[in-house]
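Removed: one protein chain of the complex. Kept in place: all other protein chains.
This part shows chain A:
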Amino acid sequence: MTRTLAPSVERPVQRIDPPARSRPPRPRKRSSPWFYMAPSLIVLGALTIGPAIFVLYSAFRNDRVLGGAGKFVGFDNFITALTNPSTQHSFLVTIAFVVVVVALELAAGFALALPLSGQTRANRFGAAIMLLPFAVTPAAAAIVFKQLLNPNFGWIGYYLGFLGLPEGTDLLSDPTTAWLMLVILDMWQWTPFIALILMAGLQSLPLEPREAAMVDGASSAQMFWHITLPQMLPFLSIAVVLRAIQAFKTFDSFKILTGGGPGDSTEIINLGIYRIGLQTFNVGLACALGVIFLVLLSLLIPLLQRVIGRRADPEEMS
């Protein structure tokens, strides 16, 4: 790029006389970047590194908020966290949930983005409508879903009754259908986000390769597999990584719609930590679970840096 040719001027070669209406003299040295960084680093550090250290410390102790001073217990909490069937279960269902919703939302979102990518008035209207569920406050969405699914008065039970659903079926009382409802709620809310990322991607693709393929007589399917899909890979990976991170943080919908039930069938790790740490106050175990969760999530950091870092400033990352 041309920018690299310009010598970066680290400080003025020579200070010219201050302008007439100048402020009081400043120190000659330009303030350090650290001066500008410090406030952010302090706050961000206090809210991420601080808690991480605390969690790591508490994970080796048996502190309970209400039970007096705890003591060092070594790896006990980690052993419990990794061997207890119910915590194992919550890690597994969390990962399963993330994989399932990301895959389904990616497929559904791509299938929405393709017809929406043409820039027509109907499509602009369609895209605006499509985004509405994404804009609904997640807690409000979960409350509304819960009302819709009410076995006695809900619209869903009533209208699905025409399709043969027995009257009074409680879709949230069976583990399988409860899972299905959580997946549907998540898809309802987040597919539009993925669709809009992919739509923006499709609209930014160069047309020439497709035109050339068309001249060569490629079929629509060939064109999709050999041209559109490879071109879209960067956008697909942005959507997958961002969505996976958000899906790992899901809390509202589970807490409100099922509360982890029936039984503990929908207790994802977020709910598990919440229940263990803030309701039964077993801080040590909650922190051990938190450490394991942190380690698990940190595996995604390189992916995040690759997909965001590279797209966000191509000149720097190269």
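Definition applied: a contact is a pair of C-beta atoms (placed from the backbone, for glycine too) under 8 Å apart; a residue touches a chain by one contact, two chains touch by 3 or more; residues count from 1.
In the analysis below, contacts and distances are computed from a predicted model.
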Choices "DNA-binding protein", "Gfo/Idh/MocA family oxidoreductase", "Ubiquinol-cytochrome c reductase iron-sulfur subunit" or "Carbohydrate ABC transporter permease" - which one is the UniProt name of the chain not shown: "Carbohydrate ABC transporter permease"
Which residue of A:96, A:131 or A:229 touches the chain not shown here: A:131
Contact with the hidden chain (one of A:93, A:116 or A:182): A:116
Chain not shown: contacting residue from A:106, A:141 or A:171: A:141
Footprint left on chain A by the chain that the document does not show: 3, 6, 8-13, 15-16, 18-19, 26, 30-31, 33-37, 39-41, 43-44, 46-48, 50-52, 54-55, 58, 65, 108, 111-112, 114-116, 118-119, 126-141, 143-148, 150, 152-153, 155, 158, 188, 191-193, 196-197, 200-201, 204, 207, 211, 214, 219-221, 235, 238-239, 242, 245, 248-249, 251-252, 255-256, 269-270, 273-274, 277-278, 283, 286-287, 290-291, 293-294, 297-298, 300-301, 304-305, 307-309, 311-313, 315-316
